[in-house]
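Every protein chain but one is kept in place in this view of the complex.
Letters A and B mark the chains in the order given here, with residues in each chain numbered from 1 onward.
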Amino acid sequence: MSGTKEHALAKAARETAGVVLSECYQCGKCTAGCPMARYMDLSPNQIMRLAQAGDDAALERLLGCEALWYCAGCLTCAQRCPRQLDPAAVMDLLREMAHRRGKIPAAARKVLAFHKAFLATVEHGGRMAEIPLVLRYKMKSLDFLGDAALGPVMLAKRKLPLLPHCIRGRGEVRRIFKKCREEHRP
Amino acid sequence: MKTLGYFPGCSLEGGGIELDLSVRAIAKAAGVELREIEDWNCCGASAAHSLNHSLAVALPYRVLSLAESQGLSEVLAPCAACFSRLKGTQVRLTRSPELSQRMQEVVQRPYQGGVRIININEFMASLLEAGLAQKLTRRLGLKVVAYYGCLLSRGQDIVTGDDAEDPKGMEAAIRAAGCEALPWNSANECCGGGFSMSKTGAVLDLSQAVLDEARAAGADAVVTGCPMCHSNLDMRQLELVKRRRVPGALPILYLSELLGLAAGLEPVALGLDRHFIESRGLVRGGV
Partner (left out) sequence: MARIGVFICHCGENIGRTVDCAAVSAAAAKMPGVVVGVDYKYMCSDPGQQMIRKAIIEQKLTGVVVGACSPRMHERTFRAAAAEAGLNPYLLEMANLREHCSWVHSNQAEATQKAIDLVRVMVAKVRRDRALRPIRVPVEPTALVVGGGIAGIQAALDIAAGGKKVVLVESGPSIGGHMARLSETFPTLDCSQCILTPRMVEAASHPNITLMTYSEVASVEGFVGNFTVTIRRKARYVDPAKCTGCGDCFNKCPIKKIPNKFDAGLGQRRAIYVPFPQAVPNKPVIDAAHCTMLQKGKCGLCAKVCPRGAIDYQDQDRLEKVKVGAVVLATGFQLWDHAAYGEYGGGRLRDVIDGFAFERLASASGPTGGLIKRPSDGKEPQTVVFLQCCGSRDDKVGKKYCSKICCMYTAKHAMLYRHKVHEGRAVVFYMDVRAAGKGYEEFVRRAIEADGAEYVRGRVSRITRRRDGKLVVRGADTLAGRPVTIEADLVVLADAVVPRPGSEKLAQLFGVGYDQDGFYSEAHPKLRPVETAAAGVFLAGACQAPKDIPETVSQASAAAAKVLGLFAKPELEREPVIARVNRTTCAHCRACISACPYGAAKDFDIVDRAGKILRAVADVNEGLCQGCGTCASVCRSHSVDLDGFTDEQIHAELNAL
């Protein structure tokens, strides 16, 4: 390792995502198998390539792209990569950086809103709670009408708990959230 | 009676309740006691690993620690995502003492690394090995396709003992239920996962593709193990039917529901009445 030159992103990729970016030879098998690639503005292999480049302009494109938010975490890329790399893990890292930076592309805001709504309910009671999640999500995404008909049906089918279950250890969970948030402050 | 730790996960209390009902019912029929981890918390699912890599490990860590402290050395997590998060974390903690140490400081609980996580396919296979087949008296005679989705087929150190490209983990159970597992092309194709609300269009596209392949293979039903997949293929199928993107309704069953039916249990007890796509008719056709 002593001979390789590593920029900051490459170091973070290696330490956090467990991926040595220089090993990617841009074969594109990740893009080829990605179920969400058709919705992405940058393809998975392009994300890997820009990450390899790692300069400020590349980072700007990476952190501002929509593609990061559309990764389904399906692991197809990691499963088939001939260099045994994990592009999804690199996406996770970049997404975290993008979130910290704060400039999210408009098209991806709903995805972030959903994740945040989900985590907010977990932080509150220790478990995900559907009704609070949906309410929060709709407030953040301003998507009030979407899936409106489903709510009553879910209730009727008894698939929607009315009262969220708060665990005894919810205080612990809150402290965990706080500590993890502090670790990630820029 | 054998005792197994049980981690329902958040979805099994809500949208995935059929999975909880049917797993508990079939475990009972097989004589296995499921002991729910006391005071368990959410595993973090996609949201945690999407936004904060420490949180993504810390939340499962608490669960593992609780299980260990409650004497549960083996834990069943029927939800494929929970399974993937819990087992993935367990593997990472084993490999990195630094990570273990850091998590202990964050969560303020000890964990020695002694909990084994199993998924629904492994659970069903173990029940069969322990003699469940004798209890499957109702031969259903269905042609089904086994849908593993992403997290019950992939993840090299997580899903072990099966072929990621040609998974067979459900086949023995399907055959034991008197059904035929048809060969088809979408056994491990993604349904769209957690994008059900935030990018519904993608879920509709991907789920439609899975349903099309299932129909092309001649299936009477799709058998799945993941509540996310079930929701995308079942709840969202209504939308596809309404928009005429699929020709008709194809029932989506959990593997545990299939085995429950084969064991002669009542469909309502297994949760079949709560599906969006009517599934109770499958039994009438059975012998």
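In this text, contacts are C-beta pairs under 8 Å (C-beta built on N, C-alpha and C of every residue); 3 or more make two chains touch, one makes a residue touch a chain.
This structure is a prediction, so every number in the text was calculated from the model and none was measured.
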{"item": "Residue in contact with the excluded chain [from B:Glu38, B:Glu129, B:Glu165 or B:Glu266]", "value": "B:Glu165"}
{"item": "Given B:Ala130, B:Ala216 or B:Ala269, the one touching the chain that is not displayed", "value": "B:Ala216"}
{"item": "Touch residues of chain A, complete complex, unshown partner", "value": "25-34, 37-38, 42-43, 45-46, 49, 76, 80-84"}
{"item": "Touching residues on chain B - with respect to the absent chain", "value": "163-166, 185, 216-217"}
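Following the convention adopted for this analysis, only the chains that are shown with their structure count from here on.
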{"item": "Centre-to-centre distance between chain B and chain A (centres being mean Cα positions), rounded to whole Å", "value": "22"}
{"item": "Chain A residues within the chain B interface of the complex", "value": "16, 35-36, 39, 70, 72-76, 78-79, 92-93, 95-96, 99, 110-111, 113-116, 118-119, 122, 126-130, 134, 137, 141, 146-147, 150, 153-154, 157-161, 165, 167-169, 172-173, 175-177, 179-181, 183-184"}
{"item": "Chain B residues within the chain A interface of the complex", "value": "10-11, 13-15, 17, 39-42, 44-55, 58-59, 62, 106-108, 150-151, 154-156, 164, 189-190, 192-195, 197-200, 202, 206, 235, 273-274, 276"}
